[in-house]
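Below you will find the structure I want to go over with you.
Every protein chain except one is present and positioned as in the full complex.
Letters are used for the chains, namely A, B and C, taken in the order the chains are written, and counting of residues starts over at 1 for each.
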Amino acid sequence: MSDAVLLGAPVLLPLAAAVLAFAGGDRLRRGVTVALCAGLALAAALLAGAAWNRGVITHHVGGWLPPLGILLRADGLAVLMVIMNTAVGIAVSVFAAGYFGGHDEGHAAGPHGRTALFWPVWFMLWGALNALFLSGDVFNLYVTLELVGLSGVALISLAGTKAWPAAMRYLFVSLLASLSYLLGTALLYGQFGVLDLAGLGRAMADVPAARAAAALMFVGLAAKTALVPLHAWLPPAHAGAPAPVSAVLSALVIKGSFYLFLRLWFQVFPVLTPAVLAQAVGLFGSAAILWGSALALRQSRLKMVVAYSTVAQVGYLFLLFPLATGAAASVAPLAIAFHAVSHACAKAAMFMAAGGLMLAYGTDDIRALRGAAVQASAPALAFAIGAMVLIGLPPGGNFTAKWLLLSASIDTGQWWWIPVIAAGTLLASGYLFRVLTVFMESSGSAAPASAPRVSLAAPALVLAVAALLLALAAPAVTGVLERAPAVGLPALAGGPS
Amino acid sequence: MNGVAIIDVLLAAAVPVLAAAALLYRDLFRAAVVFIVLGLTIALVWVRLDAPDIALAEAAVGAGITGALFMRALGALPGPTRSAHPVRSSRFQRLAVRGAAGVFAGIVAALVAWAVVTVPSSDPVLTSLVRDAAPDSGVGNPVTAVLLNFRGYDTLLEVGVLLLAALGVSTIGAHRHAASLGGTRVRGPVILAFAHLVLPGLIVLAAYLLWTGADLPGGAFQGAAVLAGAWLICAFAGFPADVAPGRMPAVLAGGFCIFLLVAAGMVLLNGGLLRFMPATAKWWMLLIESGLLVSCAAILATLVFRLTDDDRPEAGR
Amino acid sequence: MTPALLYGLSGALLVAIGLTGAIASRSLVRRILGFNVLGSGAFVIIIAFARRVAGPVPDPVSHALVLTGIVVTVSATAVALALAVRLGDEEDGRHE
Partner (left out) sequence: MTDTHAWLPPAILLTSLVPGVVIFFLGEQRHVLRTSLNLAGAMAKVILVAMMVWGVFHDRSYAWSVTLLPGLTLTFRADAMAAMFASLSTVLWLVTTIYAVGYLEGSPHRSRFFGFFSLCVTSTMGVALAGNLFTFFVCYELLTASTYPLVVHRGTEKALKGGRTYLAYAMSGGVALMVGMIWLQAIAGPVDFREGGSLAQLAVTHRSSLIAIFTLLIIGLGVKAALVPLHGWLPQAMVAPAPVSALLHAVAVVKAGAFGIVRVVYDVYGVHTADALGVKQALLAVAAFTVVYGSARAVFQDDLKKRLAFSTVSQVSYIVMGVAMVGATSTIGGIVHLVHQGIMKITLFLCAGNLAESLHVHAVSEMDGAGRLMPLTMGAFSVAALGMIGVPPAAGFISKWYLGLGALESGDAWVIGVLAASSLLNAVYFLPILYAAWFREPSAELAAARAAHAAEAPWALLGPPLATAAMTLLAGLFAGSPFSPLSWAALIAAREY
């Protein structure tokens, strides 16, 4: 299985499926969806196997070596992201089939046609995310970032008129971020004359152009990842969108821009990222954890609680930088790999569960969902397991991430992250158990308008349980990251070596 | 002042002034017109900077299509808001916001200017690499070589973005598919005469641009923009410009589909994504470009037409 | 003062104007205008860099980047305008 197929399939298959889904009718679309899910699952498995056996997999598109041609590369982190993207993508596709099969969320659904357009745009987004994870060229990443941003906007606007203001704000933030990233790329290319990440990393020097580029690119990507204080656009967009779209946005799209932030930080700009800047980023992360959780506590709509929970969980991701910058070896990257995958599965499950509840009850106002644990037990159980994982209860993936983050904090002597993580855990249990308590209430619980469909709860349950048992998959995750080490990322220090 | 002619100084000054004007005019329509003039001025800048390919693209897409989009959008907006602006927040508040944004933008621009000044004045290493690899690329024009051969993957995703824009506009516009161009009819004698005169020329020009793109400035996108222009004139003039509704999605996605097939095909034939053999590279690229010509033209035309739902005849100006 | 530097600074000025317009304008259409100006600013800087050395052919890679950039910008503008029209060009878009 040549590297071209291994690295080409995750990108080209969804794009081809998008074309077929757009050109073909309903009958063709269902077949295309099933074929794509199978194809991507196979591709991800083969890629993981190749990375496990041969380490980093690379392919020069067009046969031209960088810096002339574009390099596609799959190291351990990229493989993990592709696997996450595939798993969550398949679950969301199954959910969307059931979700859009029925009626829309009881709002200005518009002609059936609009929801038929969900599939080509979603497949485009799916392929763009894989392209982003695998690309090794800084301008190519601009194009994938734009593709992800635009498809996100189109998907949000699927929810009809009430989602358009949120889609507009999301588009503006996305455009500002992409253009600042483009400016950064322009300055980097002007200064160093190469466009591939590895080449830029080698040529990097502390010059004004590099500083300007770093500032522009980091701020732009932080805005797209909704890091506090640039988070205001996320909750209305993620909560306003249809449930499968919210799941994809919160679980995958956020991880795309964070992954790019991480790549630039460790591979391209290590020279320009002193410890004090890393601490500043860590502070913003902590602010996100505390501020996001505080706001989540005060929300009355279920999807807004889950959306603000995303703002909080993004904060944990940014704790990577103070804990791993400058360290020869650290477990922080492993922690972030776990957190990214676990949050993706758990958050997607919670948004799908919220979508299922919304279809059953006709609203996602928390007070109206009293007694959901009895009347709509399947989606409620999926939400509960997802909540358990996000809070950080063992054996969830978030628990493993939290354990490693705390270990890294103590190993590097940066003890001030410990109270932040502890407070984050308690606040998360605060705003999530608040919802679960309402689910468990038996007095005065109204029956849902329509019986919750199992086809909607099944993918959510599968993802939630996967996130719950992620700790047991730890050896596989560690193995992939060790066998295909990412350039610039500190080695995994967990080993006895 | 080596190599700087008066025209450069004029252009370099005119561009920011026009940009500021476009953003400050109270009447949005007049702002849009100034924006189109800005686009053409920037096209001149490209000519001065020896970038003919970009000048073509800027004039056709940057000024032409984007200008048409703005006009179309302004046409659909409710009348009054287009000129006077209902001032809700106090003038002071709006000035404060504008001032803060100005300061922030100033800092960013200063950062960028500082970088521009300190950038080494030597050609990037890539220029020599392209020059050395050009013979194997199968085309004479280095820009087309970079676009379709060396960095063909970028262009593949870029066409994806364009197709996605068509999908996005349809999703927002609540249409089943971009089924038909539809669009408004003007029926004026002037447009009819103009159409008869210019349409054949435009179509030949588009084909010419496609063909010469291999060795001289030109290429698929520039040709597509010209063809889209022709398509718009056809639709406005009331000529039968509609593709059969069922097949419109196929036309829109056709170019992208060909590109994907060629990309995958090259894996089977030459063992690498988009990997062309020097001998046959020219014909594969021509195949891709012709597919892109038709599809991108259709997409650009659809973007202009599907921008708004209403199909009422174009009112007034 | 080579042409590259002259146009580079002009591009930087465009970035400043575009950014102000994109952030501070009240009308959505004017903000989209601002984004286009910001994009053009970046492209002017890229092509200005390409023309630093007076050789027969300026750097073709920059030209390819800008061509891709122009197409991406027009796509984004189309989607943005489609939304702006539906929102009736009001900042908070409470029209429907």
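FYI, contacts are C-beta pairs under 8 Å (C-beta built on N, C-alpha and C of every residue); 3 or more make two chains touch, one makes a residue touch a chain.
Since the structure is predicted, the reported quantities are computational estimates derived from the model, not experimental observations.
Across the complete structure, the visible chains that the omitted chain touches are A. Only one of A:S2, A:S300, A:T437 or A:S450 touches the absent chain when the whole complex is considered: A:T437. One of A:G371, A:G386, A:P459 or A:P490 touches the chain omitted from the figure, and that residue is A:G371. Not every partner is drawn; the one left out touches chain A at residues 334, 371, 373-374, 377, 388, 391, 393-395, 399-400, 402-404, 406-407, 410-411, 418, 422, 425-426, 429, 433, 437, 440-443, 471-472, 474-475, 478, 494-496.
What we mean here is this: only the chains that are shown with their structure count from here on.
Among the remaining chains, those touching chain A as well as chain B are C. In terms of C-beta pairs in contact, the better-connected of the chain pairs A-C and B-C is B-C. Separating the CA-averaged centres of chain A and chain C is a span of 29 Å.
With centres defined as mean CA coordinates, chain C is found 12 Å away from chain B.
Contact of a single residue of chain C with at least two other chains is seen at positions 15, 23, 45, 49, 61, 68, 72, 75-76, 79, 83-84, 86. Shared interface positions of chain B, i.e. residues touching 2 or more other chains, are given as 108, 112, 116-117, 119, 122-124, 126, 130, 150-151, 154, 158, 161, 164-165, 168, 172. Residues 1-4, 8-9, 11-13, 15-16, 19-20, 22-23, 28, 31-32, 35, 38-39, 42, 45-46, 48-51, 53-54, 57-58, 61-62, 65-66, 69-70, 72-74, 76-78, 81, 85, 94, 97-98, 100-102, 104-106, 108-109, 112-113, 116-117, 119, 121-124, 126-127, 130-131, 142-143, 145-147, 150-151, 154-155, 158, 161-162, 164-165, 168-169, 172-173, 219, 221, 300, 303, 306-308 of chain B are the ones touching chain C in the complex. Listed in rising order, the residues of chain B touching chain A in the complex are 108, 111-112, 114-120, 122-126, 129-130, 133, 149-154, 157-158, 160-161, 163-165, 167-168, 170-172, 174-177, 249-250, 252-253, 256-257, 260, 263-264, 267, 270-276. Residues of chain C touching chain B in their complex: 1-21, 23-27, 29-30, 32-34, 36-37, 40, 43-45, 47-55, 57-61, 63-64, 66-68, 70-79, 81-86, 88-90.
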